[in-house]
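What follows is a structure written as C-alpha cells; I'll ask about it next.
So, chain A:
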Amino acid sequence: MSASVRLTGLHKRYGDLEVLRGIDLDIPAGQTVSVIGPSGSGKSTLLRLLMTLERPHSGAIEIDGESMWTLPDGKPAGAGHVRRIRGKIGMVFQHFNLFPHMTALGNVIEAPRRVAGLSRHEAVERGREYLDMVGLGDKLDAYPAQLSGGQKQRVGIARALAMRPEIMLFDEVTSALDPELVGGILQIMRDLSAKRTMTMVIVTHQMKFAERCSDRTLFFDAGRIVEDADSATLFARPQEERTRQFLQAVIEAE
Partner candidate 1 sequence: MNPVFDWAYARDILPTLASALTITIQATVLGMLLAVTLGLVLAMARRAPWPVLAYPVAFVVEFVRSTPLLVQMYFLFYVLPTVGVRLSPLTTGILALGVHYAAYCAEVYRAGIEGVPRGQLEAARALNLSPWRTTVDIVLPQAIPPVVPALGNYLVAMFKDTPLLSAITVVELLQQSKIIGSTTFRYTEPLTLVGVFFLALSLAAAWIVRRVEHGLQRYGRRA
Partner candidate 2 sequence: MDSLAALLPPLLEGLAVTVQITVGAACLAIPLALAAGLGRLSRHAALRWPAATYVEVFRGTSALVQLFWFYFVLPLFGIRLPAMAVGIAVLALNAGAYGAEVVRGAVHAVASGQREAALALNMTPAQTMRRIVLPQAIPAMLPPAGNLLIELLKNTALVSLITIADMTFRGQVLRSETLRSTEIFGLMLALYFAVALVITAGMRLLERRVRVR
C-alpha cells in the first residue's frame, strides 16, 4: 500500500531566513523520487515538513488526498488527526538516531509494540523479518554502540519499515557513512524501490543512484524546485542553467 503526496504553496521560514519559498509538488503513489541540490537549498526541510517534525509557515500538505493540518471543514486538525496521517509516513535519518539503550531488535519492535499495539511475539517476528531483510539477522541482540555506521543505518531502515509506512523518507542516509559502506545501503534502497510497495522520497548526494534508481528527480535550489523531470532526462539533458551548473560541478568533484 502506498500513498500519494501533494504539496501546495509550501513556505517555511526560520526567523528571517526563508528556507522553502513556495513548493508545489505532486507525487503519485508508489513513485520513487530523488531530491538533489546544494546544501541549504531546503531539501531536508521538505522531508522534515512531510514527517511533521516541523510545521509549514503556509501552504498545504495532502497525503492520499487528505490534508495533514486541516480538517475537511477548514478547521485546524487536532493531534489525533495528525497522528493518523503521520502513521502512513516513515523516515530514515542521516545520523541514524537509534535508541542507544535498546538492542537492534529492541529498536525495531519498539513502535510496532507501543504504537501499533502488536503483541511481543508478533512484534519480534516482524522485527526479525525486517532485520533479516537488511542483512542483520545475526545482530538482533547487538546494541547500537557495537554496530558500524552501515549496520546502524540498516537498523534505522528496518525500524522505519517495521511500521509498514506508505511513504518512506530518506534524509541523506548515506552522507554520514564511510564510502565503502554506502553501497550496501543503496542496494537496500534500490530493492525497496523495485518492490513498488511504498512511495519513496530520497534526499541524496549520490547522483548515480538518483539517476539509475529513481523514477523522477527534483533539483532544489534556494528553497525552490528548479527542475522536475524523470531521472534519466534530468541527468542527460538538464533544461535549466542552474541544474546544468550543479551537475557539472558535481561531476568535476568526482
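The definition used in the following text is that a contact is a pair of C-beta atoms (placed from the backbone, for glycine too) under 8 Å apart; a residue touches a chain by one contact, two chains touch by 3 or more; residues count from 1.
Regarding candidate selection, all candidates are chains of the complex that A comes from, given by their letters.
Given the structure is predicted, the values throughout are model-derived calculations rather than measurements.
Q: Which touches chain A in this complex, 1 or 2?
A: 2
Q: Touching candidate 2 in the complex: which residues of chain A?
A: Interface residues on chain A, with respect to candidate 2: 51-53, 83, 86-87, 89-91, 93, 95, 97-101, 110-111, 114-115, 143, 145-146, 159-160, 163.
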